[in-house]
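The complex is shown incomplete by one protein chain, all other protein chains being positioned as in the whole.
Right, chain A next:
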Amino acid sequence: MAEEIRADIVASVGEVVTEVGTSVATGDTLVILESMKMEIPVLTETEGTVTRLVVNKGDVVQEGDLIAVVE
């Protein structure tokens, strides 16, 4: 089943750690967001393969914006 990973806070994308096609385990870091003077890792909640990655370093994401899809 596909898991959509969305931003839970308005933030800028500080770092993209993964890439499309990567196999990930539960709790792996996909990207690191920067907000409230903090670096907040965005983690997977399921294992699978990253099939979509829609943010780039420096992008600004709003709460609820799609970051990646893991299937």
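Everything below uses one rule, namely that a residue touches a chain if its C-beta (ideal position, glycine included) is under 8 Å from a C-beta of that chain, and two chains touch if they have at least 3 such contacts; residues count from 1.
As a working rule, contacts and distances are computed from a predicted model.
Its record in UniProt calls the unshown chain "Acetyl-CoA/propionyl-CoA carboxylase carboxyl transferase subunit", which is the match among "Sugar ABC transporter permease", "Acetyl-CoA/propionyl-CoA carboxylase carboxyl transferase subunit", "Thioredoxin domain-containing protein" or "Response regulator".
Contacts to the hidden chain, counted on chain A, fall at residues 8-10, 35-41, 43, 63.
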